[in-house]
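Omission of a single protein chain aside, the complex is shown with its protein chains in their original locations.
The block that comes next holds chain A.
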Amino acid sequence: MAETTPHSFGGSMGLSSMSLSKGFVTIVASTLALILLCIIFAPSAVTAGSLMGSLPFAAVLGIVGLGQMLVVQQGGFDLSVPGSVSLAVVIATHMPNGQDAGLLPALIIAVGFALAAGVLNGIMVAYFRLNAIVATIGMNALLFSAVFAISGGVPRITTNLLAHIAGGQTLGIPHSVLFALAILALVSFGLKKTVVGRRFEAIGANPKAARAAGLSVKPYQAMAYVAAQILYCTAGILIAGITREPTAFQGNSLLLPSVAVVVLAGTSLLGGRGFPISVVIAAFFLNQLSQFALSIGVPYSAQTIVQALALVFGIGVYSIEWTTRFKKEQTSSTEEENHETV
């Protein structure tokens, strides 16, 4: 089993379908526990009105997290999240300048920028073998210069149409949540049920083995960055709609949480299998955690600590192989016992 090797590439490749991944079970259990805690200690955090207010932000984080997951699956890191989300926000609010008619061209341009940034990131990392962190942090600076060039750092008010599309509700469900679910379905289907997706995961788990098996590795690795940028861009456009008057730096607060949800969802930072559903649940978890902290009225310092502890918990669960450690100790002690009885 892959789990017994010290440097497993994210466990089994998912082809021999395991029952339920550890990440999924853990995050679902944690989320249920959190909801229970909310019901007992902060019932206001789980009322319909409160969820209507906070779920859109969980949805945005989920979408950004899915993008980060694709990159992490290829053993990379994408630090250009703040720049690309902010750029999408700025383009979606500045170019239409309050006019609904200008919205569609603006969205097309935003996607165009995202594609260009993704392709550049992909080429730098996959083909020129630049370190992903270095390449994407450079890209982030480039994207922010575009943010300044377009906006001068000044926010503009969202068009009514975008506010309705991204911030509206249908049957009591915020549209942004529907967007997140649709994107989740798309990413899951693409990863798990298409040939391209299966190859993508296999390459992430072990590029050398995949190369030996005759797959061309580089296009798949580059693809991760392109798809990620498209997802960040979508998230940025949604933020522009949800927040009536977004700042030009709206992406800044998303970088760390985007990595956090990927880790909490059990994706190995060395690459390999991705868990889209777990990522989205983790986004809900993190968001609900801060709502919980806000509702019980703890000071800001404690809110930050609670979130940090959640991260430590997440990393602790996945990075340390608790079960194998436990088993080893058990076997050795039984061996000792056997010796004694002999």
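The rule is simple: a contact is a pair of C-beta atoms (placed from the backbone, for glycine too) under 8 Å apart; a residue touches a chain by one contact, two chains touch by 3 or more; residues count from 1.
The definition used in the following text is that contacts and distances are computed from a predicted model.
Engineer: Can you pick, from "Ascorbate-specific PTS system EIIC component", "Dihydroorotate dehydrogenase", "Ribose ABC transporter substrate-binding protein" or "Rod shape-determining protein MreD", the UniProt protein name of the chain not displayed?
Structural biologist: The record for the missing subunit names the protein "Ribose ABC transporter substrate-binding protein".
Engineer: Considering the complete complex, identify which of A:S50, A:S84 or A:S188 is in touch with the unshown chain.
Structural biologist: Of the listed residues, the one touching the omitted chain is A:S50.
Engineer: Pick from A:L115, A:L215 or A:L294: which residue touches the chain that isn't shown?
Structural biologist: Hidden-chain contact among the options goes to A:L294.
Engineer: Write the list of chain A residues that the hidden chain touches.
Structural biologist: On the chain A side, contact with the omitted chain comes from 42, 44-45, 47-50, 52-54, 57, 97, 148-149, 151-157, 239, 242-250, 253, 290-291, 294-295, 297-301.
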